[in-house]
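Apart from one protein chain that is not included, each protein chain of the complex appears where it belongs.
Presenting chain A:
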Amino acid sequence: MDDPLVIADREYSSRLITGTGGAANLAVLERALVASGTELTTVSLRRVDAGGGTGVLDLLTRLGIDPLPNTAGCRTAAEAVLTAQLAREALGTNWVKLEVVADDRTLLPDPVELLDAATTLVDDGFVVLPYTNDDPVLALRLEEAGCAAVMPLGSPIGTGLGIRNPHNIELIVARASVPVILDAGIGTASDAALAMELGCSAVLLATAVTRAEDPERMAAAMRHAVTAGRLARAAGRIPQRFWAQASSPPR
């Protein structure tokens, strides 16, 4: 595998992690997942109905995509820890996308509860991938707590506002020794490419694909954008200049 994404003990050839939320139905979701080339995809945990199936899990199994359960909807460390433990039982994985949000309007992470939950879950043997603010100090604290990656937001969940503070993302990347995964806020392909150009190891997105007019086509766009951004980062971009510099010989 050329240039794999390594998280904990796993290697992925795709650097695009997707979510399954927001898709109109499982058929649309399947086409988008295939077009994205993703190998790791988030799912949520909710109360099961009598006779209710596990359609999304069956789909991921059939496509050979690893499920990444999240703790969406949790407001406290205690709730998130219990949800992660239930997800481990239901899905048979000790990986978790840890989300502990402060309120419904911003869905921004609650840093105090997040760090508390991360510490508890690492101690309990989980591979913890925390959804965090674009705060370079908190990112370091989460890494010190034993998280397998840090996942700073570009902007709030579902807004499509892109990366509002690119410098903070660069600061997080500069000091991290675990993968940095840009999570939340991606609106279109250029946002995903920028995340990779800033040095992120991967991009996690859902809404930008599942609620696009053509999810399958946007999924393909995101796949190419992540690859392009990764290549550009490795290639080393030219310095930005104020004045023009001719690229043709003067005479």
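By definition in this document, contacts are C-beta pairs under 8 Å (C-beta built on N, C-alpha and C of every residue); 3 or more make two chains touch, one makes a residue touch a chain; residues count from 1.
Assume contacts and distances are computed from a predicted model.
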What does the UniProt entry say the missing chain is called, choosing from "Thiamine biosynthesis protein ThiS", "ABC transporter ATP-binding protein", "Cytochrome P450" or "Electron transfer flavoprotein alpha subunit"? "Thiamine biosynthesis protein ThiS"
Tell me which of A:Leu5, A:Leu29, A:Ile65 or A:Ala208 is the one touching the absent chain. A:Leu29
For the chain not shown, which residue from A:Leu16, A:Ala35, A:Ala72 or A:Met222 touches it across the whole complex? A:Ala72
Tell me which stretches of chain A touch the chain missing from the display. 19-23, 29, 42-48, 50-54, 56-57, 67-70, 72, 82, 85-91, 97, 99, 206
